[in-house]
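Missing here: one protein chain of the complex. Every other protein chain is in place.
Letters are used for the chains, namely A and B, taken in the order the chains are written, and counting of residues starts over at 1 for each.
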Amino acid sequence: MEAFFKGVRPGTSGLKDKTGSQKDGSKPGRKQAPPPWVEKYRPKTVDEVAFQEEVVTVLKKTLQGADFPNLLFYGPPGTGKTSTILALGRQMFGEMYRSRILELNASDERGIQVIREKVKNFAQQTASNRTPEGKPCPAFKIIILDEADSMTKAAQDALRRTMERQSKSTRFCLICNYVSRIIGPLTSRCSKFRFKPLSKDILIQRLQDISEKESVKAEPGVLESLVDISEGDLRKAITFLQSAHRLKGDLGINLDDILEIGGVVPSKWLDKLFDICKSDSYEKLETFVTDMVAEGFSAGQLMGQLHDKIVFTEELNDKQKSVICNRLAVCDHRLMDGADEFLQIMDMMTVIMHQLCHASS
Amino acid sequence: MEVQKQLKTWLKSSFDNDFVTSSSRKDCRKSEYQKDEALAKTKRKKGIQSQLLFGERGGNNCVGESWIELFAPQAKEDLAVNKKKVEQIETWLIDSLSRCKNFLTTIKCAPIALLTGPAGCGKTASIKVLAKVLDLDMKEWVNPVDNSSGLFDDGFSNNRLLVSATTQKEQFVDFILRANKYSSLFVKSTSGRLIVVEDFPNVFLREPEVFHNVLQLYSKTGRCPAVFIVSESGSGSSIEHHLFPKSLLAELDIMQVSFNPIAPTSLTKAVSRICGIAKVTLSKSENESLVAASNGDVRHLINLIQFFVKPGSTSRISKECKSNSFAGQKRKKNMVESSSSILGERDHSLFLFHALGKILYCKRDSGKEPEGQLPIHLKDKERMVLLSNAEAVFSRTAVTADTFTLFLHHNYLSFVNSAYITEKCCTSFSDANIICTEWSGKEVLDEYSASVVARSLMFHLEEDKLGGGQFWRPFYKPEWFSVLKLYRDGQAAVRNCFKEWAYTLDLQTQIIPYLGVVQPSADNAQLEIIKKYGRFSSGAVRPKTPGFHLSEKEIFEEFDTHSTVPVADPNPRVEDTVNMCESVVPQEDYIIEEYDD
């Protein structure tokens, strides 16, 4: 859902701005699409960032000092990494933050060349320590590199030197999910902040706030399951909520809608699948899996849900679980490589069937 | 004489057609070369002398003439080629010349001959000698090096336009169609003309059809024999199969003479002939080792002699060096060894046919015990020592691992009898294919993939003693390439015909087959597609033959070796799809389609 707010983000490429303004100019009568909620309810100040107290306190200090080192934010998706740095920038630069922040976020536009040129060009622009109105502001710019873990090693190496050379005028903020994928020399040049997965309560509270403001009608329990589906990812949760609201409008959102939008395989299907595995009948299994594939469920999703179920079930002993989980990983990987869904699910289920019926004891 | 020669050149180029400029010049030079035999002979003699005497000191009399030219055979007897071959060509030449003389009455198609054989087996030399013997005016095509040679500098014509107007291809066509009609004004005396083409314009390699057309045209209009000379090479694509397919040979009644590498005995004779002219003596052992090193290639042999003789000129040239002491002999011997190892044997590559045999028949040294005994529980894995090394065999075939594997794949099944062993072999193909699909490591891993397959086959086939190679089996060419081509053509055709349907899974598996049953008023093109791809009985698209025989000396020409999976691949490898797109139906087809709409 990032797509929806990328358009209005600051400091994006020239082309985008151009098309945007062109459109605004030529068709003033057109109503603008309402902004996505993710953007609308993005925290405006560092204080508003949910649940990341440690990070927030440190960052607030840097705000007072009006300077900060290079930053490296890491943590699971949707925990407020991007929001935090944007809010920080906004608080620091006020109105000017569009011209002071460069955000690069797509994995495909970040070869060494881009790092060298775009970043360099941006870093070389001088930044004064006064706003046009004469208010004092920090004399540097911020470059945000979103999804830094998908950068190539070479690009990361190139970045290292750029970071050193531009340290006077520019601060870098690297954002990634897995800190282990950032090369050592880079991590050592940044102060690292880990973003914790958001707790369920916080998520529910946020969602409730938004539902109230947007007057979303939802059955009880919807928000809870929404939180479950989104796995601690607030952005995902908000996006799902908005999609559900779009589809249902005043009818009110019920549980099934949320599951449907999240692409989740309903638990009754999973339970049935398990029952069939216990029956030790290949034919039944084949028919059922065929049906399941016909329902259009995503096999990748199914693998994830199966995993949760396997890990917590009491019908299997540890050894059996490990055998199954092993195959789960293999099948999931094969799916990533583009293997056929039906065959992979069948492979998985025959293993589970075997473990359930023949490998106990 | 010099003046006359110059005059001739000048005259000739002005009379000759402009289009064959550079080639006609060469022609001119050639015929001169023959005409001024006497001059050449004296010159040659002088040259040899001077070269031998002063060559290493930078003698200025005769620079740049290599021994190959110096010692080119002058008479039939000089030729090291098998007598029968020479006779064959000679009779053909005489016969076709007589036919050509009264072409109006008897001739049906112009006589064309095709000489093939490995490099340096005397193809060109034979023709040259015969041309001289029969007193023929030999016209040779030489690829123009530079189109914009200053011959269009007449101030009137726009250089650029003219140059671009006459491509190499057109020049060639003009040459071949006109050279046989207009004889050069000055060479009246000869008893006939002969066209020789050894150098093929590159265009034809890309578009063999064009060449075929030219040949057909020549066959209809030509009035003198034409000889095409093609050198086989162990590696790379062979021009022979490309430019002269069997069908064409039959259609145009082309006589094919294939030369073999020259026999050692003839080579020895050649060595002594050359030594005689050059006034050098070589000992018998030297002679032998030179002959062995040359590997049946006369040209290589002469080169070897030249190299061999030159550096040690003080001791080599026997006139000067009369002291044939024991020490000298020894030194000589050392030199022979060292020089032949430095100069190297000719890099003789292995024909695919033999390579396949080496892997699949998998000869093992039954006399030798394997090194290091395996423990009891692995005894069944123990094998005798291999006679040929799989990697060496592969690297000498000069085909890609992909092709090599495909050949093995297509042929190994007739070597196995048991389903269990088939399974083991089969998995290695799958493994090998996986190994070399990662494009970033392709170059390195290619070799390994070939190695995996070859080794696995060698290992497992041994287990299947029954099939181990007692009797001879023919080798076939893999079908995969043709299957792939048909698949791609089919896809393109279907896409073209069913534009209104998105090309999805159901189109091939459901819509087309059922359209075959329902057959609403589809247009003709669609009906044809339906018939071809929907039905198995009627539209047998695959050629019914079990595959094409791989003949012993055939060189497989690889066409897109990096073939793709015919599944709609989610992540096609980079180079794969490049090929895929290349082989998509050419532009014209689309245009035709548009009219259909």
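Operating definition for what follows: contacts are C-beta pairs under 8 Å (C-beta built on N, C-alpha and C of every residue); 3 or more make two chains touch, one makes a residue touch a chain.
By our rule, contacts and distances are computed from a predicted model.
When the unshown chain is looked up in UniProt, the name that turns up among "Casein kinase II subunit beta", "TBC1 domain family member 10A", "Replication factor C subunit 3-like" or "Rab7b" is "Replication factor C subunit 3-like".
Contact with the chain that does not appear here is found for just one residue of A:Leu88, A:Cys190, A:Ile261 or A:Leu328, A:Ile261. In the complete assembly, the contact with the undisplayed chain comes from A:Asp280, out of A:Glu164, A:Asp209 or A:Asp280. Residues of chain A in touch with the missing chain: 1-4, 6-7, 15-16, 19-20, 23, 26-27, 30-31, 33-34, 106-109, 236, 239, 243, 246-249, 251, 260-261, 263, 280-282, 286, 290-291, 293-301, 331, 334-335, 337-344, 346-347, 350-351, 353-354, 358. Within the complete assembly, residues 402, 406, 409, 413-414, 416-420, 422-423, 425-427, 429-430, 432-434, 437, 479-480, 483, 486-487, 490-491, 494-495, 499-500, 502-506, 508-511, 513-521, 533-537, 539-542, 562-574, 576-578, 580-581, 590, 594, 597 of chain B touch the chain that is not shown.
Just so it is clear, only the chains that are shown with their structure count from here on.
Chain centres here are Cα means. That of chain A falls 59 Å from that of chain B.
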